[in-house]
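One protein chain omitted, others in place.
== chain A ==
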Amino acid sequence: MEVDREDGRSQNQLRPLACSRNILHRAHGSASWSQGDTKVLAAVYGPKAGTKKNENPEKACIEVIWKPKTGQIGKPEKEYEMILERTLESICILTVNPNTTTSIIVQVVNDDGALLPSAINAACMALVDAGIPMKHLAVAICCCLAKSGYVILDPTKLEEQKMKAFAYLVFPNSVRSVLPEGSLRVEGEPIENGIITSVTHGIMSVADYFYCLERGRAASVKLSDFLRRNLQQQSTDSSKAG
């Protein structure tokens, strides 16, 4: 079904992506991620000795601080912090540096739709920049469901407000492997078919949700490729000293 989006994109087209790493002088790892006009800056400090009071000292601890563009920190920011923390905890290998804390600070520079997925992508690239051991990368995407039933990806703020429901989906990145195809499967499915996080708002039927998952997964392959190219490029012209 042909859909008219205001900026002329097709249903499954993402906005132009841009990512740069090692931009902050003092942070141990940093990245800025922009999807169209939405821009997020993430900084990673750590691992530093010591964990928070009630945390398990046999694992590393991840702490997220979300800083909105304007206004005071309230409940929506705390919710974003919790979602980011859980997502990043599941992709980092927490047993490598026990009894340490890694702090991730996310600063919203501009919000034009799909803010949480951009923040997750920025935080993941900042963790890679800081050299925190990870199991794989996280690739986040936003899918919206309109009243008339069609699904669009990567909405702008105006599009997001008009939608009936939307879902933020985070998938693992696609891995390159020397193993023959098929041996990296978990319970019969390749690793890329897994899902790390899913946050939904609004009402959608089960069939619509699965359709969103499918579209999201297809787009996550493109995002994985972008991440890989970005990491390859920046490693060949090695980053400037801090």
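Convention: contacts are C-beta pairs under 8 Å (C-beta built on N, C-alpha and C of every residue); 3 or more make two chains touch, one makes a residue touch a chain; residues count from 1.
Definition applied: contacts and distances are computed from a predicted model.
Trainee: From the list "Protein farnesyltransferase subunit beta", "Ribosomal RNA-processing protein 40", "Endoplasmic reticulum membrane protein complex subunit 7" or "AP-1 complex subunit gamma", give the UniProt name belonging to the chain omitted from this structure.
Mentor: Listed in its UniProt record, the absent chain's protein name reads "Ribosomal RNA-processing protein 40".
Trainee: From the listed residues A:48, A:157 or A:217, report the one that touches the chain absent from this view.
Mentor: A:48
Trainee: Taking the full complex into account, find the residue in A:155, A:172 or A:216 that is in contact with the omitted chain.
Mentor: Considering the complete complex, A:172 is the one touching the chain left out.
Trainee: Pick out which of A:65, A:109, A:134 or A:195 touches the chain that's been left out of the picture.
Mentor: Final answer for the missing-chain contact: A:134.
Trainee: Which residues does chain A use to touch the chain missing from this display?
Mentor: Residues 28-29, 46-49, 93, 96-100, 128, 130-131, 133-137, 172-173, 175-181, 183-184, 191, 221, 225, 227-228, 231-232, 235-242 of chain A touch the chain absent from view.
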